[in-house]
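All protein chains of the complex are present and in place, except for one that has been dropped.
Take a look at chain A:
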């Protein structure tokens, strides 16, 4: 899957030194490698793609090849990680709601990032131009996209509410993962990418 340039600094600020991290949809293992090298983190990545699995091995990142849509029950006990991280993958899941529950079952805290469908430019493309949004954060055409469950910040927070997940922290950034002062005022409208840290309420 094509990825946005991830801002690892942002996520790693939230992750305590020496903790255990599970990275869902870890791609080439770049985040885990970064966390290992800068924060002494240990952990595993989960990845479905053949080529990415090989890249993880090249990067000396421990990777478990598996389909996130099958859940985590096959491999992971309750509370076996400090953090379960999932960057830019939630929207591609068959049942994102179930996966969020799995994240807080397996980890003490969950961290997700996803593109905000409520971003003003997305709304504009749909409302004014009358077509599905295509942008840096959402670079796919509607018929050829891994993203099957797009949501807005409001949708996500409502789901967390329903599932009994407590949001500990939220940062909203643009597609370059830069924090935007203005976005903090009207996040659902002004942020392109959402980054959340949450736990079981």
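For this structure, a couple of remarks:
The working rule: a contact is a pair of C-beta atoms (placed from the backbone, for glycine too) under 8 Å apart; a residue touches a chain by one contact, two chains touch by 3 or more; residues count from 1.
Here is the rule we go by: contacts and distances are computed from a predicted model.
Missing chain, UniProt protein name, picked from "2-oxoisovalerate dehydrogenase", "Ferredoxin", "Phosphate transport system permease protein PstA" or "Homoserine O-succinyltransferase": "Homoserine O-succinyltransferase". Contact with the undisplayed chain is limited, among A:11, A:24 or A:53, to A:53. For the options A:10, A:64, A:167 or A:189, the residue in contact with the chain missing from this view is A:64. The missing chain lies against chain A, touching residues 44, 50, 53-54, 56-58, 60, 62-66, 74-77, 80.
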